[in-house]
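This part shows chain A:
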Amino acid sequence: MLRAASVSFAYGSHRVLDEVDVAIAPGALVGILGPNGSGKTTLITVLGGIARPARGEVTLDGTTLSRLSRVEIARRMAIVPQDTHLTFDYSVLEVALMGRYPHLSSFELEGPRDIEIARHALAATGTSDLEQRSFLSLSGGERQRVVIASALAQLADAEVLTPPPDGRGPSRVLLLDEPTASLDPAYQLEVADILRELSTRGHLTIAVCTHDLNFAAGLCRELVMLRDGRVIAAGPTDEVLTPETIRRLYGIDADVQRLAATGRLSVVPLRRVSAGPGA
Partner candidate 1 sequence: MTGSLGRRVAVVWLTFGALLLLIGAAAPLIGSTAIDLRRVFVATVPFDENVDAQIFFVARLPRVVAAAIVGGALAAAGVVFQALLRNPLATPFTLGVSAGASLGAMLALTFGTPVVVPGLSDSAVASFVGALGAVAIVYGLATARQRGFSTTVLLLAGVTLNSFFSALILFVQYLADFSQTFRTVRWLMGDLDVGGYRPILSALPFTLGAFAIFAWLPRPLNLLALGPDSAATRGVDVLRTQRLAFFSASLATGAAVSLGGPIGFVGIIIPHLVRLIVGADHRLVLPAATLFGAAFLIACDVVARTLLAPLELPVGVVTAVLGGPFFLWLLIRQR
Partner candidate 2 sequence: MTAHIRTVLAALAIGLCPVHPGLAQPPARIVSLVPAVTEMLFGIGAGELVVGVSSFDRHPPEVGALPRVGGLLDPDVERVMSLRPELVVVYATQQELRGQLTRAGIETFPYRHGSGLAAIAGTIRTLGALADRRDGAEALASRIEQRLAAVGARVGGRPRPRTLLVFDRQPSSLRGIYASGGVGFLHDMLETAGGLNVFADVDRESVQLNLETLISRAPDVIVELQITGDVGPEATSREAAAWSQLPTIPAVRDGRVYLLGGDAFVVPGPRIAEATERLARALHPEAFDDEP
């Protein structure tokens, strides 16, 4: 269970997160929805333990993150950022292997087991045949999948990606920040498929932040709606995703329908209603 309790975060005097409570159960697939500037990215970094909240605390399986070392957190939580700008020309396999950092000591080199884990991770994201390619030569969608593979390698224990059958054991959390923002529809569907697969078969706990209503509706079983650093709604997608909440979140009128083809909700924005925040 990954829980944020009354978390507040500020950049200087600007309050980005204000008394945010979020609970992500093991095995959940949660979407964090909100307009730009709502604090979604900050929430991800705070939940993921790379930013410390000014007030409140984040706990993972009952332990406060501040009591865990960086490496301990890294073994159980991985953040996939929106874009990855790689300064030097590493290969795809090298990037995947970077996820093994928290599992190795300072001067230890990656061993055959680490390489096997990285390869499994690449296979899980459909990027095995890119293994020897230069990361910088990949397309946006390919890069995103490789970075996800790197995160999977990071979360893998010695048993590789075969999880304990009952899903118990320490939570392994994958946090993604706008994973499809710069991708075309084909890649969007691919990433959604991978995440769905990882949630059901890989037994990962996944939280995705996005401003894309349909992506969230199609993928996530639960939603957290964030606006101006506050949670305005949270719960199962079918209950939370309504025209009223959408109006409060984005200031738009939208039509919410269940699509026969997918069995999922689909959102069509219609028109703007309010000029700005505070609705």
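How these were chosen: all candidates are chains of the complex that A comes from, given by their letters.
The working rule: a residue touches a chain if its C-beta (ideal position, glycine included) is under 8 Å from a C-beta of that chain, and two chains touch if they have at least 3 such contacts; residues count from 1.
None of the values given here were measured: they were computed from a predicted structure.
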item: Which of 1 or 2 touches chain A - same complex, any copy; value: 1
item: Sites on chain A touched by candidate 1 in the complex; value: 45, 48-50, 70-71, 73-75, 77-79, 81, 84-91, 94-95, 98-99, 101-102, 104, 106-107, 109-110, 147, 154
